[in-house]
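Of the protein chains in this complex, one is absent; all others appear in place.
So, chain A:
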Amino acid sequence: MSGILNTSIARKIAMALSGLFLIIFLTQHFIINFTSVVSPESFNEISHFMGTNPLVQFLLQPVLIFGVVFHFVMGFILELQNRAARTTGYAVYKGSANANWVSRNMIISGLVVLAFMGLHFYDFWVPEMIYKYVEFNSEDPNRYYEELVHKFESPARTGIYAVSFILLALHLWHGFQSAFQTMGVNNKYTPAIKNLGKAFAVLIPFGFVVIAIFHHFNH
């Protein structure tokens, strides 16, 4: 891998590709979650499919985990290299004069999302793995909706969920269009890509929060 990723641009392109992959994953995750609001039966059905289909479980899930881990690890590597590129700092550095806060602090929004991922894995993924592969429980196709609703009973957890998604929105606000720039796309479509990125950054995380709040107050 070091051979493929041996230049700064190659590492940035890998970062952009993994980011775009996670954007696609986020979209499908949102669509599935959204079904829990309109039809608990559909949510159970789709979740059951995702949780039991061998292709999803043993191909897509490992690819997703690799994508998530890669994006975070590479993010840290790039951040450390960037910090090492300026060993003596400025007495006065007016970063806000030429770049927005979001683009300058992707590591902060990324770290919050990483912390949230830890909680999310603890809440859903780890119990799911134990349920299926440690305790070898028999599959119940109707358990998913109840499990989801149960998690959003806690106001603290719903609050943490909401705050994390605001930080995810900030991360996407810069990350979406930045991935296209890194992939070499800067042309007449760039204003449209930037607007699409901003719309995505607001609507998808906002949608996740709305779903969480809906379940919190509805049950």
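FYI, a contact is a pair of C-beta atoms (placed from the backbone, for glycine too) under 8 Å apart; a residue touches a chain by one contact, two chains touch by 3 or more; residues count from 1.
Definition applied: contacts and distances are computed from a predicted model.
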"NADH-quinone oxidoreductase subunit D", "ABC transporter permease", "Heme exporter protein B" or "Succinate dehydrogenase/fumarate reductase iron-sulfur subunit" - which is the UniProt name of the missing chain: "Succinate dehydrogenase/fumarate reductase iron-sulfur subunit"
Identified contact with the non-displayed chain, of A:Ile23, A:Leu78 or A:Leu196: A:Leu78
Residue touching the undisplayed chain, where the options are A:Gly89, A:Gly118 or A:Pro155: A:Gly89
Residue among A:Arg11, A:His29 or A:His120 that touches the chain left out of view: A:Arg11
Residues of chain A in contact with the chain not shown: 7-13, 78, 81-82, 84-95, 97-100, 103-104, 106, 174, 177-178, 181-186
